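There's a structure below that I have some questions on.
Heads up, one of the protein chains got dropped from this complex, but the rest are sitting where they should.
A, B and C label the chains in the order they appear, each numbered from 1.
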């Protein structure tokens, strides 16, 4: 259970990392949307392993196929099935940990929950599962751009203790893609890359923060009270592997301000009601107010490291596990398209919900 | 839309703050559970206004009634309707802001979304809506305690810049309720209370952090991949008014650690597999691992302050708004039972889902 | 579980027949709809007991109150809570069957399912639960009329073996309400009424068929493949107490025709594509085609009769049960507004879904 996300625009992902394939079914995509495999592949290529020398060297081309829902280049309004065949499924790499629980992985909890687990490479808990999200997110982005004029960009805001200075209102996709760490602050990016290489050498790993912004958002998206826009965004973020925290607008930093310092005054900007500051992060009372929506997701350092670690096996016997082969010292650059995807999926869903209720957005 | 939460144990809240009543329907509560109004009133009394001199002085007894779903003191398995009649509904207090958008409130966004709003006291965006959550949460707590042996406590962890030192593994409900700010660190509590009184005098407001812990949690709760336990907890938290961020386990602080510092080693604790540290916050791969679940929710300072603020009216004319009468300088102590409720609702829902799938938890 | 119906326009009913109250929460009603208690009471009065001398003489005024979601006579887009206080809750009438399972009632199955049951008057299995449906249906009818121009009427088509001749395309609400059995075929209505009175005298009961038609339906409503319009209509009908069958268009009679006899030829009716016949009942491939939607629901004879019946008690001991007091020899006339309500709820839900997907209906 729990493999479906969304209400009007909804996706269901499927597939284990070392099974035959992984993918997604998207249901509720509006009909008549031009959609090609290139739209999807572009984002998948930003997520795939091996794209730079700071990411894992696992080799996967991650070539997607659309098997349904598109006809003569247009969406039909029917379910869109997108699949990616697994290539580099070296089950053997995992043979030595068949019965061992890797620390801070999901090996133990899957076993506790299901009584059975696919011990080859993490199964559903693998980041390969996010291929389906990124594919669906690419479609959501097209819907948002085409039907609602909305744009989303994400970037690496922080790696370990190194934080970038980025203006979410003006940052461009080009700035973000200009370096392999996807941090649009070029000076800080250099340091991040160095630190990641250092971690790789040490067989260690690093976490950080991805920030994403939605721009040109219509006011009125979000369904009080439980499906508030920030509530669904938060769920989307914490459903991504390794994400342990999320904040919207001023977030955790806003709590050190007083109300008089934190409130966003309204003003009339040539007929459009706007706020002078945006500590609300574009959302008030769970509903978009037309300002940019800014969200930050915290990712813990990846659990896979190349250092020996104490653990136990399935029978509870103490043992030491030693990572072998390839590891990803910092998933942040590859997490950027995943964060964008989840943001796009939430916004597309809410845009369709709002349109259904009121006839217009 | 969006007024329902949960899959197997689900609630729907209803009611505007200045309408006739507010309340909740709980669907999916297991049958045969002993339930009295006292079980519910106890938590409502922790949430209601006017309970201490650091909370709002709005007078509401918030006396709840159970109108369905309970028979001879036992739940029937049918929907439980709980209602609270609004008493202190002074619509007149709001007359002067009938057409004015209060900064950082939901006045503007409700108008933008629905084209209409109840301008008396915030309507659905008012914290009165959370009465239904707290009532439902009290039921969820009973289900968790009785059927799964699980316990939840929450407390104020931080007010403004003042942070308490609390051990989530040992803190007791008595410690928490021993002072009016619901902070179990008594020395820090004194400072928090002083700071809140200061803010009240200044007509200003303060935010902070509520931390909550679930103890004696069975391993195996949480539904990968979208309904991960932390994803649903995050949604629950950010659906609470004024919540702008959430973190689980090490959260935002965990990102400054490396993987080798952050991973939680497994060990065999007399036959039970446990982790030596709990940076995962009791959840791995979206599934509980049997350790305590620790979550922190950040609340911005309340938007209602007694100072003059620049804003616009519905026609976009600039104006100055001045709060009148009563305000709540810090909602944190009253937010504690709400955070506990959302945590209980998520865990009860997932416990029933897991039981359905596997026949046992 | 299972007390909620609908996706975009959704209702949750609550309340036991001999509890304090029964009612409904409606979520997803479009904002800005004029709504008064009279809109709702009108249909409740068609459903309530005691309205004629062929229905049960249980006395219930069934006066509804709206407790939330409406402000200054307009819907807010927030949940609408409607409640009706139970008046004639003579628990004592049921005392003698506290531990006895009434044949073809839900006493035994509720006990088997929940381990507990409200033995006073059927609890949730009572037709009183449908008050919430009728109230919500009245709102759905207003939405359909106002936003989509659609109209729904239902009537008694058959009582026992007596079947009326009615043209669904032209029958009017006035014709239907012109007699107490709500059958617009006046000659047949006389026979139906006689037969019902005869059954009442015999302490027996009669079933029959309610037919309903939706007119001026926009083409395009219905979500293949599982939420086909006829699938949701069928679910709606069989969720009504005592309904044991449903058919759309030609239904069970259509199976004796061949394809060449059954197919509905298309033609161009002054620019609008229509079908010459309507054996499809206005739905093709699960989607409305613009023709009138015609549905028939079969109701078994009510289980409550005044004759002695063999049964067992909760311990399995054989016993004889004898109905006392009041019974309803034929629920059909009172079922008409319920059938209309379920039809309206399904169509309103699908109209909003379609509008969300495509921006227009």
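The criterion applied here is as follows: contacts are C-beta pairs under 8 Å (C-beta built on N, C-alpha and C of every residue); 3 or more make two chains touch, one makes a residue touch a chain.
Note that the structure is a prediction, hence the values are computed from the model and not measured.
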Chain not shown: contacting residue from B:28, B:123, B:154 or B:323: B:28
Hidden partner interface residues of subunit A, rising order: 1-4, 8, 10, 12-16, 19-23, 25, 27-28, 31-32, 65, 67-69, 71, 74-81, 83, 113-118, 123-124
Interface with the undisplayed chain - residues on subunit C: 1-5, 13, 101, 103-106, 108-110, 112-115, 124-125, 129, 158, 160-161, 199, 202, 204-209, 219-228, 230-239, 241, 243-252, 254-268, 271, 273, 275-276, 279-281, 283-290, 298-305, 307, 309-312, 316-318, 353-354, 357-358
Positions on subunit B where the hidden chain makes contact: 7-8, 28, 30-31, 77-78, 147, 224, 352-353, 355-360
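Criterion: only the chains that are shown with their structure count from here on.
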Chain at maximum distance from subunit A, centres defined as averaged CA atoms: C
Same-site or different-site touching of subunit B by its copy subunit C, using the half cut: same
Chain centre separation in whole Å, for subunit C relative to subunit A (CA means): 45
Numbers and ranges of subunit C residues touching at least 2 other chains: 8, 28, 31, 77-78
